[in-house]
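The following block contains the structure, expressed as structure tokens.
Yeah, one chain of the complex is gone here, protein chain that is, but the others are all in their spots.
Letters A and B mark the chains as written, and numbering starts fresh at 1 in each.
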Amino acid sequence: MSTPRRYADPYLAGVCLGLVLLAAFVFAGRGLGASGAFASSAAGVVAAASPSRAAANPYFARYLAGDGPWREWLLFEIAGVILGGFLSALFAGRLRAAIERGPNIGRGSRLTYAFGGGSVMGIGAVLARGCTSGLALTGGALLSAGSWLFMMAAFAGAYVFAPFVKKAWR
Amino acid sequence: MRRALAASAAILGVLALFAGKAPAIRSVAPVELAEWIRDRKPNLRIVDVRSEADFDEYHLPRAEMFTSSTTFAPDDTIVLVAGGSVRARNVYVLRGGMQAWIDEVMNPTITADAPPPVRASFQRASIVSRYFGGVPRVVDKLPATRVNAAAVRRRGC
Partner (left out) sequence: MNPLIVAALIGIAFGWTLERAGLGSAPKLAGQFYLTDLTVFKVMFSAIVTAMLGAFWLSRLGILDLSQVYVPETFLLPQLAGGLLFGVGFVVAGLCPGTSCVAAATGRGDGAMVMLGMFAGVLVTGLAFAPLQHFYESTARGSLTLPDLLRVPYGVVVCAIVAMALIAFQFAERLEKRA
């Protein structure tokens, strides 16, 4: 396997990311997102299992309107994110089957933390109507007050809780 | 390279202080224009810049076609009705064009479970909609729409 290449300069990568976001404003009239793709597919799964239940659910029902939950902009965007991440890693020699974790935690625990942390993020993203991509990045750039509030709360929550999960990362 | 990026950001940031307001893509929302028409706003000129065929098929009340002999007085309030946006000074552009007029004034539509702010705008739109013979509707499921601001608002990010 070839040696993996070094990561890009974070400021340069950030500027490129900002240009991608700007391109979304200009060509799609909206910004980026991620959690919405999870919400839309959850709505789709519930609708497939029980259409009446999905339609009666005030949260999922909105994803069933229009062209339906599977023709959601964010789903196609996330499919692109997966492909783009894969290609970048491929060309940089960073494709690797692994369970990344801190030096003092086992694979099993790491996966439990991953699932648990993911679920809590899911709850937060539903309440806030977005995540770091949709709110912090997009809303941040467009100066949405609620997005800046979300961003500061998220950083605060993470820093305050970090000592409690130190063994996962240090 | 970092210095160059930082310097560019700093320059663009400082210039932003002196940039003033975005000039002229000043637009008027369909419901507000409908109110202007109903209330006989003085010196209001509604100029439809689409083709004659489109104009004949359907045009706003009190709209006139744009012709080479169309003249304006200095204190006219001019609203252009078109497909895209146009840059100019004392000129408004109907935000969203013909389609938005039809969607928001002639056929305002909300779902039964819409939250209060949406319901309030719907009430306002319904009043002026009926004045012009439009059909406000409350439905179970919103019809398919292009990906636009309204669609995103319903689904979040």
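Structure notes:
Note that in this section contacts are C-beta pairs under 8 Å (C-beta built on N, C-alpha and C of every residue); 3 or more make two chains touch, one makes a residue touch a chain.
The structure displayed is predicted, hence computed values, not measured ones.
Within chain B, the residues in touch with the undisplayed chain are 5-6, 9-10, 12-14, 16-25, 27, 85, 87, 95, 115, 117, 146-149, 152-153, 156-157.
Summarising the interface, chain A meets the missing chain with residues 7-8, 10-11, 13-32, 34-35, 37-39, 41-43, 45-46, 57-60, 71, 73-74, 76-89, 92, 94-102, 110-111, 113-162, 165-166, 168-170.
By our rule, only the chains that are shown with their structure count from here on.
Note on chain placement: the centre of chain A and the centre of chain B lie 33 Å apart, centres being C-alpha means.
The part of chain B that touches chain A in the complex is made up of residues 1-2, 5, 111, 113, 141-145, 147-149, 151-152, 154-157. Residues of chain A touching chain B in their complex: 9, 11-12, 15, 28-36, 39-40, 58, 61-67, 72-74, 129-131, 133-135, 138.
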